[in-house]
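Sharing a structure below in structure tokens format, with a few things to ask.
One protein chain omitted, others in place.
Chain lettering (A, B and C) follows the sequence in which the chains are written, and residue indices restart at 1 in each chain.
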Amino acid sequence: MSPERRFIAAVIGSAHATAEEERVAGALGAAVIAGGFRLVTGGLDGVMLAASRGAREAAGYQSGDVIGVLPSYEAASANPYVDIPICTGLNHARNLIVVATADVVLVVGGWSGTLSEMALAWQIGRPVIAVQTTTGWGGRLAGAPLDERRQDVVHGPLPPEGAVALARELVRAPRVPLTGFG
Amino acid sequence: MSPERRFIAAVIGSAHATAEEERVAGALGAAVIAGGFRLVTGGLDGVMLAASRGAREAAGYQSGDVIGVLPSYEAASANPYVDIPICTGLNHARNLIVVATADVVLVVGGWSGTLSEMALAWQIGRPVIAVQTTTGWGGRLAGAPLDERRQDVVHGPLPPEGAVALARELVRAPRVPLTGFG
Amino acid sequence: MSPERRFIAAVIGSAHATAEEERVAGALGAAVIAGGFRLVTGGLDGVMLAASRGAREAAGYQSGDVIGVLPSYEAASANPYVDIPICTGLNHARNLIVVATADVVLVVGGWSGTLSEMALAWQIGRPVIAVQTTTGWGGRLAGAPLDERRQDVVHGPLPPEGAVALARELVRAPRVPLTGFG
Partner (left out) sequence: MSPERRFIAAVIGSAHATAEEERVAGALGAAVIAGGFRLVTGGLDGVMLAASRGAREAAGYQSGDVIGVLPSYEAASANPYVDIPICTGLNHARNLIVVATADVVLVVGGWSGTLSEMALAWQIGRPVIAVQTTTGWGGRLAGAPLDERRQDVVHGPLPPEGAVALARELVRAPRVPLTGFG
């Protein structure tokens, strides 16, 4: 058998991104690859596209490093930087698969779809780190817990490199066990 | 064919409810039935159970009025006040089905699972109303939009009867169209 | 609390039904209600509509007896005989929810969607009964097991009343335990 499985980091954020969010997402995508992770996103535009492009252009990038979990059955709906389109046909329920597939979740800005992903990540025990922007749910919830079932908080806000450095620590820590519904 | 379909109201909130939340959820479940709605919840404990019991004990209750959308394949996992257990086997992805099945979503307290449901309801165009409690995500987000893609806000906080009165107005208003991912 | 939960029977079959299939589905929907079950279908046309209409027109029908599990987020996509539209947004993945929600699955004719539902019902331990028609996957697989993990077979083919009589026996038998993937 091959060496240990590589960890996967999700970058989540809006399909309707600001210029600042796209810039941050691009740097973050590159830092994710430089940090030894594969990248998973929701596979569409805005933050998802910018992070995927950043990953593709990173020094250590290899084909297969950029995964996109799509709401439709159509691989062609993925942004052009996705190597591996996962077609779900599940519409918004695909949000859960994005964060479940990740060992750690990095947030850039974020509209309501991103908020749902942060909340689902929290519920299923994935660490969540807000990346520094002036906008969106990532920064707004940074530093606080999403409820009492976990001892940690939404980490950050941190710049891209700091977020990835923290991500590397967190994925090596023991997993937070799942604790029910609600 | 029979008369017009009855509207469905979701009551969402934690499986780990406070005594106040359970009291409010019970009154809300009763008000939902009195207001002519069927009730849908996530089918488990805490707020879900209290709302289902309140609905069952309401004057106008008829068998078939209380729906529970379960994370597992087992109808027996529903609380005893659910008439119609919808078995999904989808774990937390069932959250989306709870709010998609509802014409309007009423929030009591709320941990991270509830937060994910509020955000998903917002994304797919369902009106969201916070019901008055001293706890949780419902009250914390009341009065504000969850992002820029809708013109409305998380309504409330309102007491149970006021929340149902508003719900009756909102379900008769034209539906907010869906507006993408992110 | 109220008396014991009523059992739910699924009627599955094609949205593109023959005249014979629609006639059988209508009689079956009526027999399901007469047998004390609620009805669940996929909520759309053809066999689903005919069974729902048959249920609505049955003597013992009460509002809330006809459930439709829809592929979209839109309750308005249900056929007009559905009392309780369950909106999933999951496209074909909603097939699994139809059979998981049922205590027993009745097959009329059937194209590939129906075949997927028979196979999923088998996997999660729901009894499957083919109803007598000259067409489709129900009859074609009647009398045989779908694999070695269960001791029973796809029952039938039986006429509508016989199928419901058998369904009443089977739902009272101990549940077949789930046995993995593949």
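Following the convention adopted for this analysis, contacts are C-beta pairs under 8 Å (C-beta built on N, C-alpha and C of every residue); 3 or more make two chains touch, one makes a residue touch a chain.
Just so it is clear, the model here is predicted, and its values are computed rather than measured.
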Self-check item: Touch partners, limited to displayed chains, of the chain removed from view
Solution: A, B, C
Exercise. Can you work out which residue in C:Gly29, C:Gly42, C:Gly89 or C:Gly156 touches the chain that's missing from view?
Key: C:Gly42
Practice problem: Could you tell which one of A:Ser14, A:Thr88 or A:Ser116 touches the chain left off the display? | Solution: A:Thr88
Self-check item: Interface with the undisplayed chain - residues on chain C
Solution: 13-16, 42, 44-48, 71, 90, 92-93, 95-96, 111-116, 119-120, 122-124, 146-149, 180-182
Practice problem: Over the whole complex, note the residues of chain A touching the chain we left out. | Solution: 1-2, 5-6, 8, 38, 56, 62-65, 67, 69, 73, 75, 78, 80-90, 96-97, 100-101, 103, 124, 178
Self-check item: chain B residues touching the omitted chain (full complex)
Solution: 73, 89-93
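In this text, only the chains that are shown with their structure count from here on.
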Quiz item: Distance from the CA centroid of chain A to that of chain C, rounded to the nearest Å?
Solution: 40
Quiz item: In angstrom, rounded to a whole number, how far apart do the mean CA points of chain A and chain B lie?
Solution: 28
Quiz item: Which residue numbers or ranges of chain C touch two or more of the other chains?
Solution: 73, 89-90
